[in-house]
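Missing here is one protein chain; the remaining ones are kept as they sit in the complex.
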Amino acid sequence: MSSAVIPQATSTDANAPLLEVRTIAKRFGSREVLKNISLNIASGEFLTLLGESGSGKTTLLRLIAGFEQPTSGEVWMSGERLDTLPPYKRRVNTVFQNYALFPHLRVRDNVAYGLRVRGTLKNEIQGRVDNALSMVKMSEFADAQPSRLSGGQQQRVALARALVNRPQLLLLDEPLSALDANLRKQMQSELKALQRELGITFLFVTHDQEEAMALSDRIALLKDGGLEQVASPREIYAHPATAYTAQFIGQTNLLRGEIRRNIATCGVLRWPVEEADDAVLFSLRPETIRLSPDGKRQINEVKFRATVRQQIYGGASELLEVDCGAGQLLRVRLPGCGPLSGEHDFVFSMADAIRVTD
Amino acid sequence: MKDSPSTRRFPLLAIYAGLVFAFIYLPIVVLILYSFNRDGVGGFPPQHLTLDWYRQLFADRSIWDSVLNSLIVAGGAVALSLTLGLLAALALDRASFPGKSLFRRLVLLPLILPGIITGLSLLMFAVIAGLQLSLFTVFLGHGTALMSVATTELFAGLQKNDRAMEEASLDLGATPWQTFWRITLPNLKLSLIAAGLLTFTLSMDEIAVTFFLIGRDNTLPLEIWGRLRRGITPEINAVSTLIFAVSVVLIIVWYRIRMRAGTEAQQLIETP
Partner (left out) sequence: MYSRAYKAIVSAPPLLWVALFLLLPYALMFAHSFWRVQDGVLVHHWNLSNYQKLQANPLYAEVLFRTMRIAGSVMLCSLLLGYPLAYYLSFHSGPRKELLYQLVIVPLWVSYLVRGYAWKTILGSEGVLNGFLRYAHITHEPVSFLLYSPFAVVLMLTHIYTPFVFLPIYASLEHIPRPLVEASQDLGASPASTFFRVILPLSMPGLLAGATFAFVLALGDFLAPLLVGGSSGTMIANIVQTLFGATYDWPLGAAISVCILLMTLSLLFLTERLEKRWSFK
């Protein structure tokens, strides 16, 4: 897991990474919440920490924000040690999960808080606050009380409050999880556009893999306190390193079998591979399997016959559960195929069977 | 929700808090200490520890008579204030009627008003009503004053109750009366016990209102008060220490019950 190859942050210029997490471990009592995490974040990057609850993603975020101390390891930012600084001395700002807007201050004063605390001049504060509010489209609510705002509106104010301080790194702790589906999608695209426009480095935490894929330049998948894989969304989807990754991000079929004399056998499926004899696990995405109406297959394809057991209609595509025989069930995603039943021939490309570790 | 271990960063605050604690407890510690002092109260340091004062205390008839009186009054006051408090809490929670907010304020008034005002008002009432001052008038006074406490506690307990449970009961065919006895009251059990303990302790300690309503028979606080006017003896230290010990036990019990009431309500809500 943590020994998986972690590609370094790619950046357009040869700058050193903005944030370096160096072999961070965190223990609460006897519980190890973070195990030996090392991660670099490039300047201007949108990196998402993805994982289930309990994976350690929030702990890592809070560690970078300064609300937790690492049990071992260090955090560096812009070439200086970060983890020894208290949160109010870090050039890092957080958008909290439940927004944490100050109820006794108006929106305007909430946004100005960080600037006031630092003794910024009054006229400068005014300008920057107005600017920040218009960036999140909340200018007309400047004098409102936070308690009167909807969830989405509060979220924008929380964003403005953090951004107005021009932090080097913005941390977002599942900021969209309290919003309903439509609002969420809208906020996702707004966030992405905002990040692109400002060029500020975003470290985003979520458990929603779709959200991670939509927003991120890179995804860091956490499992049980360790880094499972760090890669761009396309990379992580097309080439998952482990079974967990393959299942967590998108859907997949896990094919378990063995390789013997350059033949991979998983249940009724067999195809040639150029690998040594071994027990093996493959990930095969449902959308890479297609119908073969005439029963033909290409040179590099695998063909199998299966009976349709279940069909779930999904508008643009349909998800079928097919029985290959001997209890081997696969999921197949087909574009608008109409109701299917009975036995059919299916094919998939050998290259689409990605070998993964357990 | 984790608090960062910031005691390290603010030692001054911790020291100050410690001093405040010391201030709160010091007199009590001194009191207890000197109840064992042979040479009486005063002077320093206490030498010659003895149990004589306790022996004297246990032989003192009038103290124990007053304890009995206090218990009788407290018992009655608890019953009265819990009944009235329960009804008042129910009324505040569920009924609406003209003058409700005036009622609410009136009920809570004895809590915030100095005891002398409530005591004197009741005294005047007793005189007009032709009542002889006695333990009975004390009982009426306590019941009235402590109704506020009971109402507050029971109202809080009612709020924690899930309304849906009563609705379920009605849905299943029980009448409101049956629902009250089978559902509402049992769920309030812990709140009732907690309120009962609280009102009991307050009644046992009550002075201000009792002062003006007392007849010939003394309650414990009034008995002690009378002796104080005559002079200080360590016997009073002894009885005070005993009162302290009993209070501590009662408050621990009350606290545990209240916590259990909280967690039980919590568990009910959280169980999927």
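Brief remarks follow.
To keep things simple, chains are lettered A and B as they appear, and every chain counts its residues starting from 1.
Note that a residue touches a chain if its C-beta (ideal position, glycine included) is under 8 Å from a C-beta of that chain, and two chains touch if they have at least 3 such contacts.
Predicted model only: the values in this text are computed from it and were never measured.
The hidden chain makes contact, of the residues A:S30, A:S147, A:N182 or A:S341, with A:S147. From the set A:A16, A:V117 or A:I312, the residue in touch with the chain omitted from the display is A:V117, counting the whole complex. One chain is missing from the display, and on chain A it is touched by residues 65-67, 86-89, 92-94, 96-98, 100-104, 113-114, 117-118, 145, 147, 161-162, 165. Even with one chain removed from view, chain B keeps its contact list with that chain: residues 1, 3, 5-7, 9-10, 13-14, 16-17, 20-21, 23-25, 27-28, 30-31, 34, 41-45, 83-85, 87-88, 90-91, 94-95, 97, 103, 106-107, 109-110, 112-118, 120-125, 128, 140, 144, 147, 151, 166-167, 170, 176, 201, 204-205, 207-208, 211-212, 221, 224-225, 228, 232, 236-237, 240, 243-244, 247-248, 250-252, 255.
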